[in-house]
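Beneath this line is the structure, given in structure tokens, with notes to follow.
Removed from the display is one protein chain of the complex; every other protein chain stays in position.
And then chain A:
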Amino acid sequence: MKVITANFVTCAVKECKTTATSFPLHFHDAELELQEVDFQPEFIRNVIPRIDWEGLRTTANELGFPSLPETKPEGDALTNEQTLKDLHRLLLETQVMEGKLVCGTCGHAYAIKEGIANFLLPSHLV
């Protein structure tokens, strides 16, 4: 699972979705892998306004990356190629191959195997 996806996914349990702590989901025992992806500055510029920066900072922290700047790069900062390249590396090239995603509200753990997260819920949680 790419870090960009982790920044959009929430807990699938119905009661959790409305609570503030259901996002971001927390990584546990994550094994990372770097996969080269073509650099697309336009895509990064398109998606940055929708990124939850606080959530991304938390995720990056849990995965052991150096801490990100306090505020989201906006406006002129997005013309800087190096900033975009760094974001590209973190968001699109960093993959979590194994591990767990844990909800902060209900504590449900979604397993990640070979990069695929299992979001199937038992019927009593739907």
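As a convention for this text, a residue touches a chain if its C-beta (ideal position, glycine included) is under 8 Å from a C-beta of that chain, and two chains touch if they have at least 3 such contacts; residues count from 1.
Here, contacts and distances are computed from a predicted model.
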Among "E2 ubiquitin-conjugating enzyme", "18S rRNA (Guanine(1575)-N(7))-methyltransferase", "DNA replication complex GINS protein PSF1" or "Small GTP-binding domain containing protein", the UniProt name of the subunit that does not appear here: "18S rRNA (Guanine(1575)-N(7))-methyltransferase"
Touching residues (missing chain, whole complex) on chain A: 1-2, 4-5, 8-12, 14, 17, 23, 37-38, 40, 42-43, 46-47, 50, 52, 92, 114-121, 123, 126
